[in-house]
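Handing you a structure now.
All protein chains but one are shown at their positions in the complex.
Chain lettering (A and B) follows the sequence in which the chains are written, and residue indices restart at 1 in each chain.
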Amino acid sequence: MFAESALNIRNKRVQNLFRILFLMMTVLLIIPVVIILATLVAKGGSIISIDFLFTDPTNGMTAGGIFPALLGTVWIVAVALLASVPLGVAAAIYLNEYAGDNWFTRIIQLAIINLAGVPSIVHALFGVGAFVIFFGFGTSILAASLTLAIMTLPVVIVSTRESLRAVPQAFREACWNMGATRWQTIRRVVLPNAVSGILTGVILEVSRTTGETAPIMFTGAAFFLPFLPQGVFDQTMALSLHLFVVATQVPGVPDNLPFGVALVLIAMVLLMNSISIAFRMYLRGKKKW
Amino acid sequence: MVDMNVNLAAANKIEDPAYSAPVKLGVSDLTIRYGGTPALSGVNLEVREHEIFGIIGPANAGKTSFLKTLNRMDTFNTNMSVEGEILFNGLNVQNLKNIYALRSRIGVVFPLPVGLPLTIYENVALSPRLRGIRRKSELDVIVERCLSRAALWDEVKDRLDSLGSLLSGGQQQRLTIARALSQEPDLLMLDEFSIAVDPVTTMRIEDVLKELKHDMTIILVTNLVQQARRLADRTAFFLEGECVEVGITEDLFTGEVQDQRTRDYVEGKFG
Partner (left out) sequence: MSAINPLNRSMTTDFDSRNMDWYIDKFVQSIVFVAGISAIIFIIGIFVFITMEGLGFLLEDFSFREFFLSPFWEPSDEDAPEYGILALVAGTASVTGLAMVVAIPFSLGAAIFIGEFASGKMREYLKVLVELLAAIPSVVWGFIGLSIMNPLIIDLFDVPVGLNVLNAGIILGLMAAPIMTSIAEDALKAVPDRYREAAEALGATRWQVIFKTVLPAAKNGLLGAVLLGVGRGFGETMAVLMATGHAVNIPGSLFDPVRALTATIAAELGETAVGSPHYQALFTIGIFLFIITFLINLTADLIVRGIRKG
């Protein structure tokens, strides 16, 4: 009796030890990031103002605001979404609703995984070779956005496919039994019940696209432009590249300027991710079947 | 000698004018395989208009596979192969140009009720909409009529906007029937509809089926032999992938059978 309970106490201690050890590792993973974010806020917070967001950079980008970069990012993200969302959703519909479980589908899945795994700078090279040179778009919003669209396509496909998969098969079978074609079933029953899940994926893609830098450096984003883009064949500034530029390429930038740019960028990205997560949780709480 | 008499009696009754209505569905030499393994083989039977045709038999007899081939749901299972001939309204279902049109004429009710994650109204309006009916007034009429015939209207008429998938099991099963009726089918197939339904609802649905018989042909697959006895005009007994016999329901239950296994099954000796 006594020996056994001693063993139990020992086991409990060991277990608690491990518990604390793993907790520490988790915390250590998080703490540096918290410190970093706090530093960003502390050093960059002072420069953030409405003016900062909505005025042009001045004095060779050592002063002024970030408006052209902000607007350029909106352009690039919007055009990228126009290309990748329809394509990605359609691809996910094919994979989940039409494709059989065979080697061909497997190859498509491998291609998607690899598309997500190809380094962003290689996507940039592809964008230069294909869109800038071969298709003759030049360095433009269009070329940059298409490069980003292909790069983030897996995000849309994977999240859409997951929300399609969450719609129980019995609903499809009920529709097919009624004489609905596959497409009628998808349009009337599957998509309406997956659309909010798809939307969370799209928000995630916006966040991803906003932060990418390497793929747009040589395809459409410029270090500095004295004018705002008028169409998709213009070059543009972009927030992510602007951070790189003011942090490394411009001499005499006041300390708080790049911190401010980084803060705006990270705030945009985290805000969109948070919206996506909150939306997902809201949906999980809403029972539909 | 005894067997001969039984056969004669059965044959006489089949020739009874009440059972000589036109053939709705003719099945000959039907064999269904899953990846080479037969699930059902050599089935020959006829279902006549305006009858309730019962199919009884234990699990794995091939009953559900049989239903799936009738409305060509086998196209969704590449593993499944079908041989033989199935004539529906005189057309061979194996080589139709538009199997969706075929399915739209056959209502199906599953063992587990499936309320689609649409409103109750849209559950019933879906099939008419697929057929191209758009006018709200027309849809309203169809929705009310189908829900009433499925004995569900009174319970849901004040909440047609709530989700059909969140109704209780018994209500969902009646919603499924209303949805099948909204197809305006010539053939209604029910696959063990009472498995997930309480006894009271089961009795209500049985009453509904007796009414519906006047407007359509019904195939009733059931694991409850007494349900077949209550409802079916003629009944087929399936066992381990074989159609053992087809006969007038009452005969099967009064011992006028051609095969001893049928008698044993309806008497509850196995299954």
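The rule we apply is simple: a residue touches a chain if its C-beta (ideal position, glycine included) is under 8 Å from a C-beta of that chain, and two chains touch if they have at least 3 such contacts.
Keep in mind that what you see is a predicted model, and the values were worked out from it rather than measured.
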*Have a look at A:Phe67, A:Phe126 or A:Phe233 and name the one touching the chain we're not showing.*
A:Phe126
*Check each of A:Val118, A:Ala170, A:Leu228 or A:Val250 against the chain that is not shown and name the one that touches it.*
A:Val118
*asked:* For review purposes, identify every residue of chain B that touches the missing chain, sorted by number.
replied: 89, 91, 96-98, 100-102, 104-105, 130, 142, 145, 184-186, 215-216
*asked:* Even though one chain is hidden, which residues of chain A still touch it in the full complex?
replied: 11-12, 14-15, 18-19, 21-26, 28-30, 32-33, 36, 39-40, 87-88, 90-91, 93-95, 97-99, 107-108, 110-115, 117-126, 128-130, 133-134, 150, 153-154, 157, 181-184, 186, 207-208, 210-214, 217-218, 240-241, 243-244, 247-248, 258-259, 262, 265-266, 269-270, 273-274, 277
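FYI, only the chains that are shown with their structure count from here on.
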*Report the inter-chain centroid distance for chain A and chain B in whole angstrom, where each centroid is the mean of the CA atoms.*
50
*Where on chain B does chain A make contact in their complex?*
71, 73, 76, 78, 100-108, 110, 112, 114-118, 126-127, 129-130, 163, 165-166, 176, 179-180, 183
*Which chain A residues qualify as touching chain B in the complex?*
100, 167, 170-171, 173-181, 184, 188-189, 192-193, 287-289
